[in-house]
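Complex shown without one protein chain; remaining protein chains in place.
Chain nomenclature is as follows: A, B and C, assigned in order of appearance, with residue numbering initiated at 1 for each chain independently.
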Amino acid sequence: MKKEFIYNFKVYYEDTDAGGVVYYANYLKFLERARSEAIYSIGFSNLDLKRTNDVIIVVKSCNINYIRPAKFEDKLSVHSSIISISKASFKMNQIIIRQEEKITEAEVVLVAINSSGKPTKLPEELLKKFNS
Amino acid sequence: MKKEFIYNFKVYYEDTDAGGVVYYANYLKFLERARSEAIYSIGFSNLDLKRTNDVIIVVKSCNINYIRPAKFEDKLSVHSSIISISKASFKMNQIIIRQEEKITEAEVVLVAINSSGKPTKLPEELLKKFNS
Amino acid sequence: MKKEFIYNFKVYYEDTDAGGVVYYANYLKFLERARSEAIYSIGFSNLDLKRTNDVIIVVKSCNINYIRPAKFEDKLSVHSSIISISKASFKMNQIIIRQEEKITEAEVVLVAINSSGKPTKLPEELLKKFNS
Partner (left out) sequence: MKKEFIYNFKVYYEDTDAGGVVYYANYLKFLERARSEAIYSIGFSNLDLKRTNDVIIVVKSCNINYIRPAKFEDKLSVHSSIISISKASFKMNQIIIRQEEKITEAEVVLVAINSSGKPTKLPEELLKKFNS
């Protein structure tokens, strides 16, 4: 549960809006990229989970606080950690940071569904990796 | 406080992802469009607020629950209402609906800042309209 | 071939970038929305074409000229017309206009593929409608 995943990225024009800062919906893209990279880093991929296990991980809820605005050309990182986990879902804390400064903080609940959209169990091996 | 703003829209290709449903970050775009339309419907605009009052309304937090997936070509509506209001901020409840079915529900806190990024008061006339 | 399809829309925060104008990739979203609405207006839909005819219409090429920048809160319209058509593809001219002013102009080539990604014919009824 202590594992922290770090994903580094840059802010491009596409991410900003006429306010000169990152558009509020686009932070959720950064969070999702960071979660995908976390999945890759422990040897899985969204495509493999779907093909091999008929498991799709979807967002059930997202509670995000916008603390400071991120700006064009900023170099940011997402720090993600799992704060609770069950057989079919898990909760992550995801913080976006610019140098030492906290930009946003989110709690994201993710659940496993199958290709028919029904709740299903997370694969054992994934749970093991998350818990290790 | 009872006023409800309704914004109708359609789901286009741009809104969906490889899962065949609306990408989770894009619901926040729909919510923002609905808030902009609410502002227009009471005789204001984001540009006017900035030019005339040096007020920019930004999202402080967004707590969104994904209840059912919206799909390509869906006709949806956002039902928005103000649930609390102070001199410098307000909280909205925003529900996205497909026919009778609730798709997502969000609580969004918005605050007024000036062009230097400092907290400021919401214009009196806007508060009046919100409270009427 | 003379038929012109008109789609009206507004520019929201999501469409703009830190330059204060519409982000260059987002004009292609407007063009696609306009094409979808054109399809709806003649009694078809992308989902129906796929389900009934196993036809997906995809963009083969897009040649877009950016003439003037569109801005936040602009009210724009896309004027689309078919300039040539064959059994399996068609070319559209799509102009984005703000009042009398031309914002962008694009030539877009669209082709029909089936769900395996192979080129296929456009449905007869669709060709008839396009030619009427």
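In the analysis below, contacts are C-beta pairs under 8 Å (C-beta built on N, C-alpha and C of every residue); 3 or more make two chains touch, one makes a residue touch a chain.
Quick caveat, the model's predicted, so the values are computed rather than measured.
Given that one chain is not shown, which residue among C:I6, C:I42 or C:C62 touches it?
Within the whole complex, the residue contacting the unshown chain is C:C62.
For the chain that's not shown, point to the residue among C:N26, C:S80, C:Q94 or C:T120 touching it.
Residue touching the absent chain, from the options given: C:N26.
Name every residue on subunit C in touch with the hidden partner chain.
Residues of subunit C in touch with the missing chain: 19, 24-26, 28-29, 32, 56, 58-66, 69, 117.
With the missing chain put back, which residues of subunit B would touch it? List them for me.
Subunit B touches the chain not shown through residues 13-14, 16-21, 23, 25, 71-72.
Using the document's contact rule, name the residues of subunit A that touch the chain not shown here.
With respect to the unshown chain, the touching residues of subunit A are 10, 12-14, 29, 32-33, 36, 45-47, 72-73.
Here, only the chains that are shown with their structure count from here on.
Would you mind checking which chain's mean C-alpha position lies nearest the centre of all protein C-alpha atoms?
B
Please decide if copies subunit B and subunit C contact each other with the same set of residue positions, more than half shared, or with different positions, and reply same or different.
Because over half of the interface numbers appear in both copies, subunit C and subunit B meet with the same residues.
If you average the CA atoms of subunit A and of subunit C, how far apart do the two points sit, in angstrom?
Whole-Å distance between the two chain centres: 33.
Subunit A to subunit B: how many Å between their CA centres?
23
Can you check how far apart subunit B and subunit C are, centre to centre, with Cα atoms defining each centre and the answer in Å?
Taking the mean C-alpha position of each chain, the two centres sit 27 Å apart.
Quick check on subunit A: which residues sit in contact with 2+ other chains?
Residues 19, 25 of subunit A touch two or more partner chains.
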